[in-house]
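One protein chain omitted, others in place.
The letters A, B, C, D, E, F and G name the chains in turn, as written, and every chain counts its residues from 1.
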Amino acid sequence: MNPRSLEKILKDLHRQKITPQQAMKKLQTLPYENLEFAKVDHHRGLRVGMPEVVYCQGKTVAQIKKIIQSMNRVGLSVLATKLSKDNFRKLKSSLPKISEYNETAQTLVIEKNKRQKKSGLIIIISAGTADIPVAEEAAVTAQLLGSKVETIFDVGVAGIHRLLDNLEQVRKARVVIVVAGMEGALASVVGGMVDKPIVAVPTSIGYGTSFGGVSALLTMLNSCAPGMAVVNIDNGFGAGSMAHRINILGDSPGTE
Amino acid sequence: MNPRSLEKILKDLHRQKITPQQAMKKLQTLPYENLEFAKVDHHRGLRVGMPEVVYCQGKTVAQIKKIIQSMNRVGLSVLATKLSKDNFRKLKSSLPKISEYNETAQTLVIEKNKRQKKSGLIIIISAGTADIPVAEEAAVTAQLLGSKVETIFDVGVAGIHRLLDNLEQVRKARVVIVVAGMEGALASVVGGMVDKPIVAVPTSIGYGTSFGGVSALLTMLNSCAPGMAVVNIDNGFGAGSMAHRINILGDSPGTE
Amino acid sequence: MNPRSLEKILKDLHRQKITPQQAMKKLQTLPYENLEFAKVDHHRGLRVGMPEVVYCQGKTVAQIKKIIQSMNRVGLSVLATKLSKDNFRKLKSSLPKISEYNETAQTLVIEKNKRQKKSGLIIIISAGTADIPVAEEAAVTAQLLGSKVETIFDVGVAGIHRLLDNLEQVRKARVVIVVAGMEGALASVVGGMVDKPIVAVPTSIGYGTSFGGVSALLTMLNSCAPGMAVVNIDNGFGAGSMAHRINILGDSPGTE
Amino acid sequence: MNPRSLEKILKDLHRQKITPQQAMKKLQTLPYENLEFAKVDHHRGLRVGMPEVVYCQGKTVAQIKKIIQSMNRVGLSVLATKLSKDNFRKLKSSLPKISEYNETAQTLVIEKNKRQKKSGLIIIISAGTADIPVAEEAAVTAQLLGSKVETIFDVGVAGIHRLLDNLEQVRKARVVIVVAGMEGALASVVGGMVDKPIVAVPTSIGYGTSFGGVSALLTMLNSCAPGMAVVNIDNGFGAGSMAHRINILGDSPGTE
Amino acid sequence: MNPRSLEKILKDLHRQKITPQQAMKKLQTLPYENLEFAKVDHHRGLRVGMPEVVYCQGKTVAQIKKIIQSMNRVGLSVLATKLSKDNFRKLKSSLPKISEYNETAQTLVIEKNKRQKKSGLIIIISAGTADIPVAEEAAVTAQLLGSKVETIFDVGVAGIHRLLDNLEQVRKARVVIVVAGMEGALASVVGGMVDKPIVAVPTSIGYGTSFGGVSALLTMLNSCAPGMAVVNIDNGFGAGSMAHRINILGDSPGTE
Amino acid sequence: MNPRSLEKILKDLHRQKITPQQAMKKLQTLPYENLEFAKVDHHRGLRVGMPEVVYCQGKTVAQIKKIIQSMNRVGLSVLATKLSKDNFRKLKSSLPKISEYNETAQTLVIEKNKRQKKSGLIIIISAGTADIPVAEEAAVTAQLLGSKVETIFDVGVAGIHRLLDNLEQVRKARVVIVVAGMEGALASVVGGMVDKPIVAVPTSIGYGTSFGGVSALLTMLNSCAPGMAVVNIDNGFGAGSMAHRINILGDSPGTE
Amino acid sequence: MNPRSLEKILKDLHRQKITPQQAMKKLQTLPYENLEFAKVDHHRGLRVGMPEVVYCQGKTVAQIKKIIQSMNRVGLSVLATKLSKDNFRKLKSSLPKISEYNETAQTLVIEKNKRQKKSGLIIIISAGTADIPVAEEAAVTAQLLGSKVETIFDVGVAGIHRLLDNLEQVRKARVVIVVAGMEGALASVVGGMVDKPIVAVPTSIGYGTSFGGVSALLTMLNSCAPGMAVVNIDNGFGAGSMAHRINILGDSPGTE
Partner (left out) sequence: MNPRSLEKILKDLHRQKITPQQAMKKLQTLPYENLEFAKVDHHRGLRVGMPEVVYCQGKTVAQIKKIIQSMNRVGLSVLATKLSKDNFRKLKSSLPKISEYNETAQTLVIEKNKRQKKSGLIIIISAGTADIPVAEEAAVTAQLLGSKVETIFDVGVAGIHRLLDNLEQVRKARVVIVVAGMEGALASVVGGMVDKPIVAVPTSIGYGTSFGGVSALLTMLNSCAPGMAVVNIDNGFGAGSMAHRINILGDSPGTE
């Protein structure tokens, strides 16, 4: 049921075509959220202020293509994540217009109605070169959503001066994303130095007891630095969208 | 080394009492951050905009008392967390002025220079009654830091209408904290309904395969709802401080 | 919002006291499920066909008492689980009418409007004597909900003839609950012998590598016997309510 | 030993060809269950009311073929699960008559004596598109066993209105199967809305801390929604057979 | 059904008091194993050549007493394990004749009909003094069952010469039990030196990453020394009964 | 140092060519065990009564070949385990005489001096067809060592009558090996029925929560059936060698 | 067998009282290591250069007393670890001379023959106040063994300037011990700043996902800072003894 059908019920009632009892019965089956969805034309993407996100791992190229075409029809922006280069090539052969593929981040972006004004700055810091793909996924996500993004790569704690050298820049950000695998200690160290909200992303980089990112995850969850929260292992997209939601709070004057 | 000693070196150099070489040698051992700490009088609490936090679990009453007295001397606010009622009573007998003890949250607050103006609204939602202590710890923390806080308790997903009934209220918040034990699904459900940053707190409530909060933690980390990040199990303090840092971004006009 | 307020909106509209636009705005905030809850007078217990369940572990006696009194006021049956003998005694001193306390199952039952006709038979089988409390919790739950229940205790697989001796009886049940700790193999063995739905409950009984019930849980999840599903460790209540829901399907003639 | 040999012993005894002592000795080695198995002609499949199930993972095509031929000889229906497309093709080249291969569910069905009348309705709900193969395996299983099945895909909790839109349909089912990976919260939400038995199936879909389905499994085991039980990760077959066993209870009038 | 009732059926049939059809029906419900159990008068203990074992942890004194009295009535030996000193005292006040309590092993033995001749030698080696209780439990068990037992304590691998000093003695055993906590390496070292079957028992002794015996368990399971198998953590009883079963094979001449 | 060098020292001393002090110094560096090894000509294989075992996983064909040739030179039997068919073919091309390759067990046997007389009977029972390779590895191992072996495959607990049908045969064994994956319950059931030592082998067969054999392992470790011990997951070799060591105790008359 | 008995064999041989064959037989049973142990009078403590260490957890006061008395008789130094204050008091009442009890470290030291000259400097750094007991255990251990020790407490990474302030001092050490619980990141940070061997000690301090020290342990094992190795959780003794062994290498000139 969409707003139109709701409107019809109410008008019928107003015109006394139906009784309150009949209206009540019809309304009992009315999905609550649909009243709101209808305003945004049933598009969850627009409702929560985000483009449609397609998590490509485990999907066939045919499935991805179909989803993208469906989004195109309604004019929605698309962010496809974890899209391998091979699959991008196959997609491109049948959807020749797509082009914003980021091989490092393994993302494809189809952006409709680019925003003119960007929100404040998100700084994304990563510990090792191998963490860059996850950091890039976060960057692509936040940028597509409308945030300004700067990245500082390869500043792991084994050489902490590299982080100290960049502290000035970090402190200009509204939100900081820290991406680290192995022991993930970078998040704690950054957390001890800046007073902005920090979104920590553990990565699966490492071997042995890194246990596919569990070591970094635990480090970040146990950090005693205040003002930090953590997303799933390798979840660059999640970090980017969390950081953007935080970021836009700073755009508008102090509304409640 | 404090700013005064730095100043002395520089003045000595300016007065040519020491050579640049001598100054350089002295400066090589100068702690980088101390230059900044000095501005805020060496108090980490003030430096990162927070009261001193005393995590009381595993500390003796004597240790807690000593830390509180030290903070009192420099006029710092104090937030003592995980402070049992018994220990509070013992503390009170020797520090009779302390009074803001919250038995549910197990927190003691000593607030200096109360802020007049509060930041925007943080809503704290908890799934079950047993999750309330953690939710209260988050509330006490965020309030002490300067945020407005409202709480909605006992709205677990087993009766999702209770959450739907409160959706209006939830949507007024700048930041939402979701506190849930057992399966922790509340965070995902809230995440699908609001477009504000969500800080999810798993609690150790449950039995059997709840594994002391691990089940709720994993649920929250794996949530596909965007705009959510997670803190440690039972870490109400962490959630409150993260939420406050996010909240204050909305206080000031759109500075970068 | 309750049905009465909905009725008022609709009647106002019908009487043209308000416009369809005004009605639509009011309805946008109407909780979907509340339309249905209202029918059952806001009581979730009655809505899903169950008494209110109070999980007592971690609740104070004061909290439990308050919940029971609230249920009493609206005439709802109550099942309090994991209620220790000590806490029952304290409860009883202020709520002298309560009496159906089962010390083994650690349950308190307050039953309103006892059902005359019981549903078909649920058989509850437990492996060791130490598993009996969980089995009893399941029994109390299913009986309160309206099922007939028979129990067969101490038929672990180390002496499989004890189970074989009781096979006739087991096969008379509509649903079978198997309760087992340690290695939990009883569920698989029963599953290979009967063709009724089996609800398996791992218990935390055991030591060393039983890991608090994890060993039994894994055994039950990995069982290759078809027609079995598993609930949380020590969750007698969950098994009893699942078994009852299955059981009542057999009460009514073959409606869809 | 089959019923015929038992009969022979008893007749010989009756005819006094053997003494009670000789009979007793022979009977001591008589398998208990065989008396019953013999009635159903040694076929476990028929005995427990199910077709023979061949779990194909880890079996060679030659082994699968041999099992299918053996079932064919005695006229048993076969359900082959986790059969890859490649292996199906190889099978087909030597068993050309087989055809009911479901590529999504990775199942092969060989059905003898199709049932005319189907049992009541099982609704299978899945959270994400990637969970569909497991949901399909459950659907194929339940249908082959004789249940009516309807599926509702892609109604994850991140957009809970999609579920609410389908609630009417869900409530028509006798049994509900919920299939979900990642955080698996869908089962809890459905459990809070319907009063039918729910069989929850965690899937291995997800990454990072989904730990191959463990996160979803824990969520489902810890759900506080009553009337739910859980099967192994990715065990569509187990869910389908459990749901069917429950379903058929509703077919016959209220026999004990 | 016991042998007597079976005999009656067979005699009735022989005397043609009942028909073969009637006999067959009666026999269909006859427990297979009972034919054998009947020979040993329904006592599982005697059937498998062991005294009745009462695992006392989690049982009340009343329950333990009742089981012991029941065993006494039929003249069975009893081995009560994990019986605390406190509980023993309470037991003794109502069962004054019991006396063979071993405080270290936490075992109570009530032995009927002591065997005259003991089986061959079992050597029990433990790594640390803290492992002695588990080693003693194994010793008490094996001795009660009829094995000769010698113990060698405190020969951990950190001082391997202590083991080497006792190698002569170890090599005289038919079976060796190795009891070790912490890293559990003793089992591997013994396994590399003797060619007898080794039963390895991990204990929960240790701290930190000993994880309650898991570290020692894994060490023993991964040992590349051939001729070793492992029982549950702290399962002295299991090791003693396994070792005894192996031991008695050497008592009788080379029967198959 | 070999026996010859020891002999030389002692003879020199006897002939008073060296003093006791000089002898003592030389002897201080003498490896203890070598005195014994020397008797068996430094071959560990012969010393502990076993052929040399080559665990092939992770070794190159060149390495395996070199080890086999080395064993051949000294006339030792060889058991190569986990040897893939491909690697066997490559081996065979350069070592044409090798032939006893068992594709199911993935073993290669090179037997020197076949024993005329076999030890008593080991029965190997496996739960599912997929467990057969591990069961076969155990069989090959025990046979090469000199045991008689019989196998009973596909008698999982889901159809327990199959096991009951074979109980007579099982009870003839001196030692029983039980091989099972998934939930591993077969070991418990067999343990409740026979009074011989049981060596339980969990296999990695299964999916989801079988966790690569952990579920079966825990089941076996937690079994309350006495007289059972467990080896590593998939360790057919370990089970075979343990069972053989037990078996040979029954060969010789009751020596201590 | 001790050196004296060896000497006797050799002398007998030299005097031709026994033949080389008789000597060889006697020597075959001679424990290898005992030759060396005898030199150091059978005391393992002296042999490996350490006092005897008594791990008191899980030992009764009577046992501890007996061990201490035994050490006293032979004049060995004793280090008792994890000795609670209560147990120390009980010990002291029967062993009045003992006095060097460190309540924080929970250690008792009985030192014989104090070394005059101390080895080089070990610096022990701990992250939080709650980590001090483990740090103190390490300090007491290293000092008793003969190392100079300095401690720097409460320099966690959340305020990294505190570490930077002390860097000068840290760099004077030969070996650094880093003690940290919670996320354990301090070890990585120190490892990136100093070029000395670092012994990292995770502590069980923390809650929730600290998992009793596992989080800190994993952080330390995964650290990419070179020159670091890790001991068991809370193993202050292990860290102190490892650090001392490293430290003494620097005492003597560059011998190989």
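Details
Note that in this section a contact is a pair of C-beta atoms (placed from the backbone, for glycine too) under 8 Å apart; a residue touches a chain by one contact, two chains touch by 3 or more.
From a predicted model like this one, the values you see are computed outputs, not experimental measurements.
Taking the complete complex into account, the chain left out of view touches A, B, E, F, G. The chain that is not drawn here is touched, among residues E:Gly120, E:Gly208 or E:Gly238, by E:Gly208.
Across the entire complex, the residue among E:Met71, E:Ile123, E:Met220 or E:Met242 in touch with the chain not shown is E:Met220.
From the options E:Pro20, E:Pro51, E:Pro133 or E:Gly156, the residue with contact to the unseen chain in the full assembly is E:Gly156. For the chain left out of this panel, the touching residue among E:Pro20, E:Gly120, E:Gly184 or E:Gly238 is E:Gly184. For subunit G, the residues touching the chain absent from view are 32-33, 47-50, 53, 55, 120-121, 148, 164, 172, 174-175, 193, 195-197, 199-200, 217, 221-222, 224, 226-233, 237-239, 241-242, 244-247, 249-256. Within subunit F, the residues in touch with the undisplayed chain are 29, 31-34, 37, 44, 57-59, 63, 202, 204, 212-214, 217, 232-235.
Touching the omitted chain from subunit A are residues 129-130, 158-161, 164-165, 167-168, 205, 207-210.
Convention: only the chains that are shown with their structure count from here on.
Mostly identical positions are employed by subunit E and subunit F in their mutual contact, as over half of the interface residue numbers are shared between these two copies.
The two copies, subunit F and subunit G, are related by a rotation of 180°, based on C-alpha atoms and rounded to the nearest 5.
With centres defined by CA atoms alone, the chain at the far end from subunit B is F.
Among the other chains, E has the CA centre that is most remote from the centre of subunit A.
A count of contacting C-beta pairs for D-E and for C-F identifies C-F as the more extensively joined pair. If each chain is reduced to the centroid of its CA atoms, subunit D and subunit F end up 39 Å from each other. Taken residue by residue, subunit F touches two or more other chains at 32-33, 158-160, 164, 193, 208-210, 221-222, 224, 226, whereas all remaining positions touch fewer. Pairs of chains in mutual contact: A-B, A-C, A-D, A-G, B-C, B-D, B-G, C-D, C-E, C-F, D-E, D-F, E-F, E-G, F-G.
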